[in-house]
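Have a look at the structure below before the remarks.
With one protein chain withheld, the remaining protein chains of the complex are depicted in position.
For reference, chains read A, B, C, D and E in written order, and residue numbers begin at 1 within each chain.
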């Protein structure tokens, strides 16, 4: 299974995303993804050391600055 | 909805943008966006820890150095 | 042998991956890879100084933030 | 207006450019720009905390390492 | 001579590679290179301040995170 197919299979579900050079990570419902792995999340929250820091609501994450995408628990 | 469509839907509205490796963030009115997510903002201000630091006026932000785009509040 | 062919030859096997700007590294079974070297791993774990820190399960790693890919031992 | 059109409209004028991971910024006359936002500046100077540090003369800046472009004052 | 041709001329020989954001560098025999400058090395070792730290064996290095490639001595 290709990486992009794996990410597309997560649409409608919760994902956890680590961004480059950021200590905190983003958790939210994956609404859309494109070929660059740009992500559109809703109900997004910023999480640090397992603790929710901020509600962000709707966000778009730039694919080339993503380190890791993981299905939510 | 694709990430780029989401960003395009914000044209004419205020957006908040986090850039890679920067402590401060940019807030401004989104005037234009292209396929690389390069952004053209007007009335832009630099914001740090929720405080406005500087008025920047018109700016162009390079898409591949964007971490996160969020609709303004 | 081209770098991408080398990585594709590791599908189904364990790989070790160093990501840009991260102190820890990822080890897991390579399930898929695309032309951008995006990787899909299962049974992934985060490893720091040779010690397993966290089980991550399924993850997707963004190719352009990969420093190094090595066959698992 | 697209971001690239905005930058092209600045040809012949002074621009201020912030580069990724650099504390200082570059100010100069924009001579040329391409689709990657690579910039060719003349009469460029390096500026830090609002103070001119160095005259650089002619420089080329790599587009993908640009954070922000702003019209000169 | 184009940069990529120069790198291709090193296939079968030892190369030294500096990666972005890494203190150590990689030395190994260049087996393959593609248009993105992704590199496939064998007999690779990690070197820091001129001292060999680790044997890595076979590795693939991601081209866009390469700073510098130099023919081995």
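Definition applied: contacts are C-beta pairs under 8 Å (C-beta built on N, C-alpha and C of every residue); 3 or more make two chains touch, one makes a residue touch a chain.
Owing to the predicted nature of the structure, the values given are computational and were not obtained by experimental measurement.
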Contact with the hidden chain (one of E:26, E:56 or E:69): E:69
Touching residues (missing chain, whole complex) on chain E: 1-7, 20-21, 37, 63-71
Residues belonging to chain D that touch the chain removed from view: 19-22, 26, 31-34, 38-40, 56-65
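Quick note on the criterion: only the chains that are shown with their structure count from here on.
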Distance from chain E to chain A - Cα centre to Cα centre, in angstrom: 32
Per-residue multi-chain contacts in chain C, two or more chains: 20-21, 64-65
